[in-house]
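Yeah, one chain of the complex is gone here, protein chain that is, but the others are all in their spots.
And then subunit A:
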Amino acid sequence: MKLLLVEDDKQNREFLYKAFNEQGYTVDTAADGQQALLMATCEEHDIIILDRMLPKLDGLQVLAALRATGKNTPVLILSALDKVDERVAGLKAGGDDYLTKPFAFSELAIRVEKLIKRPSQSTQKTTTVEFENVSLDFRHYKAQINGKPLNLQPKEFKILHFLLEHQSKLVTRTLLFESVWEYHFDPGTNVIDVHIARLRKKLLQHNAHVNIETIRGVGYRLQKAHANE
C-alpha cells in the first residue's frame, strides 16, 4: 500500500511517516502544496493524506488541481478548521473524508484503511464477522456466543459490529460515535464509556472470549480475553 502524506509541520510529518511505516505502508511525504501536486500527479498512490493549510499552494487547490487531471485517488483532508462549511467545502472539492486536528493516530489509521477498502468492499458479500467465540450476522441482526443467541439492543449490536470489524485495533470514541449514531458530534468520554460498560457486562455474562479494553484518552480495543479473566 502506497500512501502520500502531505503535511507542512515537520514533527507531525515525521511522526506520521514513522507510524504508517510501522503499519506496513510505503510512505511518500511532501511538505508544501506544489511538491504535493507534483508527486500526486506523477506517481500512483492508494491514498493521499492532505493537510488543508499548506505553504505555496493551499490544500483545496491541490485537491482541485489533482481532480482536474482525472485522478481519483482517495483523499483524506486534515484540517485545523472545524467548521461545518469548511468540512463541506473540503468534501465538495473532491475530498473523501475530513479529519480535524488534533486527531488520534488510531482514528486516522482506521479512516485511511476504510478509504482504501471502499472500492473493493462492494464486491465482497460477507454478512458475518467473527472473533474468538463471538459471531455477528449483520444482515439478520443476530449475535451469537458459542452458537447461543446473545440478546443485544440495536445500538449495542452496532457497537459490537464496529468493534468486531476493527478487532484488535484501537477505535476512537468519535469514530465509534459517528458510525453508530450517525451524528457529527462529540458526546464526551463518559457517555460512550457507559455504553461500552454495558456491552462489556453482557459479553462477560455470556462467557465471551473477548474483552473490550478501554485505553484512557485514546479509545477502545476489542481483544482476546486472557485465560485467567
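As a working rule, contacts are C-beta pairs under 8 Å (C-beta built on N, C-alpha and C of every residue); 3 or more make two chains touch, one makes a residue touch a chain; residues count from 1.
One rule holds in what follows: contacts and distances are computed from a predicted model.
Enquirer: Given that one chain of this complex has been left out, which of "Transcription regulator PadR N-terminal domain-containing protein", "ABC transporter ATP-binding protein", "RNA polymerase sigma factor" or "histidine kinase" is its protein name according to UniProt?
Expert: For the chain not displayed, UniProt's protein name is "histidine kinase".
Enquirer: Touch as defined at the start, partner being the missing chain; which of A:Q11, A:T69 or A:N151 qualifies?
Expert: Once the missing chain is taken into account, the touching residue is A:Q11.
Enquirer: Could you please point out the subunit A residues that touch the chain left off the display?
Expert: Where subunit A meets the chain not shown: residues 9, 11-12, 15-16, 19, 53, 80-85, 101-106, 155, 170, 181, 183-191, 194-195, 197-198, 215-218.
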